[in-house]
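Of the protein chains in this complex, all but one are displayed in their positions.
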Amino acid sequence: MHMNRTIILVAGGDLRYGYTAQALAANDAYEVWAAGIPKKFLPDERIHLVESAADGLPMCDVLLLPMPVSEDGVLVNAPFSRRHLPLQGFIPKVREGGLVLGGKFGKAQAVFQQAGLETVDYLAREELSMRNAVPTAEGAVQIMLEEMPRTIFGSRVLLLGFGRIGARMAMLLKAFGAQVTVAARDPAARAGAEMLGCRSIPFTALQEAALQADVICNTVPAKIITESVLKAIQQETLVLDLASKPGGVDWDAAQELGRQVVWALSLPGKTAPVTAGEIIAVTVAHILEERRTAHGET
Amino acid sequence: MHMNRTIILVAGGDLRYGYTAQALAANDAYEVWAAGIPKKFLPDERIHLVESAADGLPMCDVLLLPMPVSEDGVLVNAPFSRRHLPLQGFIPKVREGGLVLGGKFGKAQAVFQQAGLETVDYLAREELSMRNAVPTAEGAVQIMLEEMPRTIFGSRVLLLGFGRIGARMAMLLKAFGAQVTVAARDPAARAGAEMLGCRSIPFTALQEAALQADVICNTVPAKIITESVLKAIQQETLVLDLASKPGGVDWDAAQELGRQVVWALSLPGKTAPVTAGEIIAVTVAHILEERRTAHGET
Amino acid sequence: MHMNRTIILVAGGDLRYGYTAQALAANDAYEVWAAGIPKKFLPDERIHLVESAADGLPMCDVLLLPMPVSEDGVLVNAPFSRRHLPLQGFIPKVREGGLVLGGKFGKAQAVFQQAGLETVDYLAREELSMRNAVPTAEGAVQIMLEEMPRTIFGSRVLLLGFGRIGARMAMLLKAFGAQVTVAARDPAARAGAEMLGCRSIPFTALQEAALQADVICNTVPAKIITESVLKAIQQETLVLDLASKPGGVDWDAAQELGRQVVWALSLPGKTAPVTAGEIIAVTVAHILEERRTAHGET
Partner (left out) sequence: MHMNRTIILVAGGDLRYGYTAQALAANDAYEVWAAGIPKKFLPDERIHLVESAADGLPMCDVLLLPMPVSEDGVLVNAPFSRRHLPLQGFIPKVREGGLVLGGKFGKAQAVFQQAGLETVDYLAREELSMRNAVPTAEGAVQIMLEEMPRTIFGSRVLLLGFGRIGARMAMLLKAFGAQVTVAARDPAARAGAEMLGCRSIPFTALQEAALQADVICNTVPAKIITESVLKAIQQETLVLDLASKPGGVDWDAAQELGRQVVWALSLPGKTAPVTAGEIIAVTVAHILEERRTAHGET
């Protein structure tokens, strides 16, 4: 038994947060409680389940909330909970100096600030975005394998953007043996793509490259797959959009032209909920470790 | 226009053979005719379509038949043809000294032999099996991505067998970042697996390794995933069987124990029909080139 | 013949700048002159050679100077030139509005500023650092192959730092089949290392990891391989320091302890001068293209 275990309360969230709770509970340094997550998502016997903040919770060191924290700034985002979980209800259960972690606080931010509690947004951690590139890229590869009538090996892929997700996709697609062209604005990003064996182009050469592609995969959150690009590409070309709303494809044009477009959002939670949950857990653990080290409690 | 184009008749077969015909027709050295394949599978205008051997076919240099050539030794295996295509009907259309190519002749062999025609089984070509390992491995990866609740990255994969398919899978899975253990009988195969960064074990250590696996993928055509292995593995472990009939899994035991087993047969044609058709075409082209070279017609 | 060729004068520099001049001359858009580079380094007949600024030079659009531009702020750094090349001498040869490119200007900066000429440091371009990671990592691999009595396959490598060079090395070493541990401060960098299949540690765990290493490769410009680390490692462990002066190794301690340390500086120019020269050329070309585009001369 660990002497001073950190008490973490996971409140609300979807399936992923069950896996987050389990991954945290596997670490002997944490005592994990969960509210508003069904028992079937939490087979781990080390986790203490409650239905609401009123149900015999101890004082917690950390309150871990989902992404987004709340839709309305009043209730915790808890799609699988049988009861409403007001944000306010958890405040008395967090000890003085305790920490509230969440993914995009929005209006909920003010609630905790007024109560004098520190909030940290784990979505803002670069490492979380890095790690999430893995399930996102795997989800995108899955869609390509499902939708294309040919192997990725030998296919001509046009990848738009070369951030974390673009780089991970380039690496996977090259391992499959695809011919990958990367369009990126930044010359350093293009150099990085070339170093992985990809051809690289600036966005000004996009339309010409699009003509030659079996699949176009967009990771840039800007309308770059315009009507004129969609008109230019071949009928069989698969367009895969990974960019968050409003996405990179002119949807009206795509529909009118009958182009084959797949808009794939929030892939980590959909294709690999266990891993997505574990990624949140490892990020949370790092946040807590850094604070302990900073406070000299090594 | 090529002076002496080789006339190839593609008769019967599924969707793949449409792509085979198209890939052959893209080579100016070949004049391609097709019988018993619907027009919609053959958009290429260079291909001459007929419905049967009676429909104005020229004398052919090569008759290309599907795999298997025939179910009953009487009719060409032509699932999409509107008419029956008797094997006998094509014999008068192959010139003396011409060649009959097919995948597994079975009883059909005798029909052509009696007519004095040479037959070659393209399925027996090592290069075809090599190339088919690509779509097979991609299809297997697709199933893993679909069925597993976690990323391939970080997953523990137990791969049974290290032939062409096993080696291709090992390479892909390592690129994804999986922890791959390969079970193989031959010490040289195990050395090959280790050279790709995999752990290797003999089959005697199979059961113990199975306990630790998130997914077990079999490529060995022998019942090695026995009842005792199935009993030992965890409930969540995915079992993927790529071995041809009768496969490597004890199915009765698997059903009784409620294990999650996917039996994936003939993946190339299912997951990548275009590539599968092209692979047949490239193999056929190599067979024809080698014969031309051997006959001094370089 | 290109209508309005950009006239580039390459002045001074080592062997690399010969290759830079040749790579630029291969582009029809550029007319290339060279000063202070021996004929034998410039076999390309398209390049116009002069010995000094006085020798019949046309007015130039671009003056390309080496890295560093000058040791003393007076003369161009031109180790192979038979004559002194004063910086001042080139000023009248650059047209009004022309551009002076160099790698680290130092005191030379003022000389050109006073003359009203714009200077750009190509060493500050992220893409140049990116591309230089390739020859640096190859040079480091070469040293490992030369110095180690075992294969990189199976070796335990401890890599300090995960910037451009660290990431390239990790990728290469994993391809060889090494067991790579990456020490990095930033959790996102550690996540990136793990995504390549490396184990990752914070610097606090450095000493323990060093004990297990066959080779330690440093890319961090800070004294992190201290006396206590050097004492802890095994006699046979190779220490390879890629960090620029003052480097990452306590040299006095290393010598006293008889540790096997290789300090590898400026690897691109040493191990791959052709590529190093081409990298400068491609960076220069990008700088010129961007300016042309910005000025609306697409």
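Letters A, B and C name the chains as they come in the text, with residue numbers starting at 1 for each one.
The rule we apply is simple: a contact is a pair of C-beta atoms (placed from the backbone, for glycine too) under 8 Å apart; a residue touches a chain by one contact, two chains touch by 3 or more.
Small disclaimer: the values here were computed from a predicted structure and weren't measured.
Of the options B:His48, B:Lys93 or B:Arg168, the residue whose C-beta touches the omitted chain is B:Arg168.
Contact with the chain not shown here comes from a single listed residue; of B:Ala25, B:Leu63, B:Val134 or B:Val220, that residue is B:Val134. Within the complete assembly, B:Arg190 is the residue of B:Arg16, B:Arg190 or B:Arg259 that touches the hidden chain.
Although one chain is hidden here, its contacts on chain A can still be listed: residues 153, 174, 177, 195-197.
The missing chain lies against chain B, touching residues 125-127, 129-131, 133-134, 168, 186-188, 190-192, 195, 286, 290. For chain C, the residues in touch with the chain missing from this view are 134-135, 138-139, 141-142, 145-146, 148-154, 171-172, 175-177, 271-275, 278.
The criterion applied here is as follows: only the chains that are shown with their structure count from here on.
Chain centre most remote from that of chain C: B (centre = mean of CA atoms). At the interface between chain B and chain C, two copies of one sequence, more than half of the residue numbers in use are shared by both copies. Taking each chain's centre as the average of its CA atoms, chain A and chain B sit 38 Å apart. Chain B and chain C have CA centres that are 49 Å apart.
In chain A, 134 are the positions where the chain touches two or more neighbouring chains simultaneously.
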